[in-house]
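Handing you this structure, nothing more for now.
The complex is shown incomplete by one protein chain, all other protein chains being positioned as in the whole.
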Amino acid sequence: MSEVIVVTSGKGGVGKTTTSANVGTGLAKEGKKVVLIDTDIGLRNLDVVMGLENRIVYNLVDVVEGNCRAKQAMIKDKKYPDLYLLPSAQTRDKTSVTPEQMQKLVEELREEFDYIILDCPAGIEQGFKNAIAGADRALIVTTPEVSAIRDADRIIGLLEANEVHKIDLVINRIRMDMVKRGDMLSSDDVLDILAIDLIGIVPDDENIVVSTNQGEPLVGTNNVAGQAFENICKRIMGNEVPFLELTGEGFFQRLARVFGR
Amino acid sequence: MGFFDNLLRRNRSADDAKDRLKLLLVSDRSNCSPETMELIKNDIIKVISKYMEIDAEGLDIQISQNNDEVDGPTLYANIPIREIKK
Partner (left out) sequence: MKELVLLKGNNYGLTITLDSEIQFDELLEKVEEKFTAAAGFFNSTKQIALKVEGRTLSSEEMTRLLESITKASSLAVAYVIEENQVIETQMKNLIKEKADKEEEERSEQSEQTEKPISSRDNGEHLGKFYKGTLRSGQNLESDSSVIVIGDVNPGATVSAKGNVVVLGCIKGNAFAGKDNNNEAFIAALDMDPIQIRIGSKIARSSDDKGTKKRKLRKRRKEQYSDEAKIAFVEEGNIYIEPISKALLNDILI
């Protein structure tokens, strides 16, 4: 049974693309057949984060417009043969694709893939509508900041209005030292406000920047962010995995564990 | 540790964030301005106070978009009662 997951946030720069890349790669690592679709037409990025930018021949708009078949446009990952990327077009804009076309494409891909991950653009305009059109469930990415949480709340409302009911929260870039000091909202605070299921907490980690520089997702590597993403993938697959114990730098107390409500 | 906590609590920006967010989201979710919400709240207090003594400070009203039972937004009011007037 295949599942279509849209990764969205409302606000830009909170880590949608990083999350998409790592979740997609992580699921492929677990032996699933995965396709990542970059729906950010005009500002494509997922190809760079995946390190596949040099292989692009056709793109999403080409597929939708019938210039090529979906198979021709999908790029096989360097590391995982069951992981594919359908890149977005850089020279077009969001209106080049309609929600109906996206839905049709996603339905077509369902037959072949276990997971279809849609990397959604920031904002709530056409690009967002395209991305959520065919989605079964959503991962909301937010950071513990007022602006990101406010936008996440708006997105949750819009998703519900569009009949996407399975919505999970990824809290990204949390800094336990700041939480401990009381200068950053804790994951509990965020959950309290947004009142949706938590699926992962990803600590702020320099390795993310390094991995983006190199074009290799860090899921599963031996650092906290890599672990966190791996756990998110397991939870997506329906496994119960306890949340990581995140400790603040310099403070060695245990921090609140949050189990999905 | 407790001592430090108390000392630091005075300037915890996370608490500010939380308070601001809660207020913000109420109006975001309802498409009502905080002023309108405040007016609704005051009117509710006025009406209910005729019949019972309530904790005006603890009163919390919210407009929620997501509800399983009814379509469209719903107004929730949480009104702590101190004493029912006889």
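Of note:
Note that the chains are named A and B in the order they appear, and that numbering of residues resets to 1 at the start of each chain.
Rule of thumb we're sticking to: contacts are C-beta pairs under 8 Å (C-beta built on N, C-alpha and C of every residue); 3 or more make two chains touch, one makes a residue touch a chain.
Values in this document were obtained by computation on a predicted structure and should not be read as measured data.
Shown chains touched by the missing chain in the whole complex: A. In the complete complex, the hidden chain is touched by one of A:G12, A:P99 or A:G215, namely A:G215. Interface note for the absent chain: among A:I56, A:V146 or A:L244, the touching residue is A:I56. Seen from chain A, the chain kept out of the figure touches residues 42-44, 51, 53-57, 78, 90-91, 213-216.
Rule of thumb we're sticking to: only the chains that are shown with their structure count from here on.
Against chain B, the residues of chain A that register as touching in their complex are 145-146, 149-150, 153-154, 156-157, 160-161, 179, 181-186, 189, 192-193. Remark: chain B residues 8-9, 11-15, 17-18, 20-22, 24-25, 28-29, 65-66 touch chain A in the complex.
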